[in-house]
Each structure stands twice: as C-alpha cells, then as structure tokens.
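Every protein chain but one is kept in place in this view of the complex.
On to subunit A.
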C-alpha cells in the first residue's frame, strides 16, 4: 500500500499534467476504489464503468485536491463512493420507473449490509466502530446504509418502520452523538 505522502505527491504531479504520476496513482489505488465500487454496486460491469469515470474525474480535478482539507485517500474514496452511489441511485430510479409506482420503496430496498461490513479493520475503522457501539441499536446500521448502500431517509424509514420525520430526527441526534464521540 502506498503511503499518504506518495499519494499526495502523485496527485500533486498529476495536477501539473504528469501522466506517469497519474499512472502510479492508478496502480496504487485502483484496487481499493474498485473494491468500493463492487461493494456499493454489487455488479461488475457497472463497477468497471464507474471506475473509469472516477479516474477521469481524479485526473481532471487533481489540481483542486490541494485546497480541500481532506486527506488524499479520503478524497479519492469520497469521489469513488459518491460516483458509485450516484450510479446505484440512477439504477434504482430506473427500476422504480419500470414498476407501477406503488411499491417504489420495495423496489429500491437493498439487502442489509453483509457481515463483511461489520468486520473491524484498520485503526480508524475501529474508532468509528467503537463510537457506533455507543449509538442506540440500529442507528449505526442506518448510517452505514446511507453511506454504503445510498439509502435515503424514505428507504431508512421504511426499513426501520418509523415515520419519515421520526427517522430524520432520530438520525440527526445519532449523528451528533457520533460526532461528539469521534471528536473525543
């Protein structure tokens, strides 16, 4: 795995048009980003298309990385996650359009995150998991569902069988609690 400094250096050079640096960046990071695309989309062909879009975007926007305040890997992961969720939502919207509209929530529902999503991995993940443990039962799954499965408030309310407004109030409180814990 490349170090943060290496990734930052490649991004800096790519911003100046250095294709070799971009190439190195692709080789070092594409497996991670492809893993994310596969996890979110659960469809290889779509994940492959989205991964290409992601790297086109990274090349075109490398120059803006410097001022964004995110660590380089987070910047890359956020681009990948957003692009994959974007694609997932378009797919769901298309499917919902095909149905008669009454079972939209059902058509959009995604399976709950698999056990692999609950595995504790790196140190930051462990910190997040510790803070998730402090939330009321189910709330951590709602946050995960939104981040990794692109679930909307409507879908979350459906999944947890509560009114939409309740879902939102509930999640906002959990987010605050999470923020407090993560800032400790």
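Heads up, the rule we're going with is that a contact is a pair of C-beta atoms (placed from the backbone, for glycine too) under 8 Å apart; a residue touches a chain by one contact, two chains touch by 3 or more; residues count from 1.
Keep this in mind: contacts and distances are computed from a predicted model.
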Undepicted complex member, UniProt protein name, chosen from "Regulator of SigK", "Phosphonate transport system ATP-binding protein", "Na(+)-translocating NADH-quinone reductase subunit F" or "MnhB domain-containing protein": "Regulator of SigK"
Chain not shown, touching residues in subunit A: 4-6, 8-9, 12-13, 15-16, 19, 22-23, 26-27, 30-32, 34-36, 38-39, 48, 51-53, 55-57, 59-61, 63-71, 73-75, 77-79, 81-83, 85-86, 89-90, 116-122, 124-125, 127-128, 143-144, 146-148, 150, 152-153, 165, 169, 171-173, 175-176, 178-179, 182-183
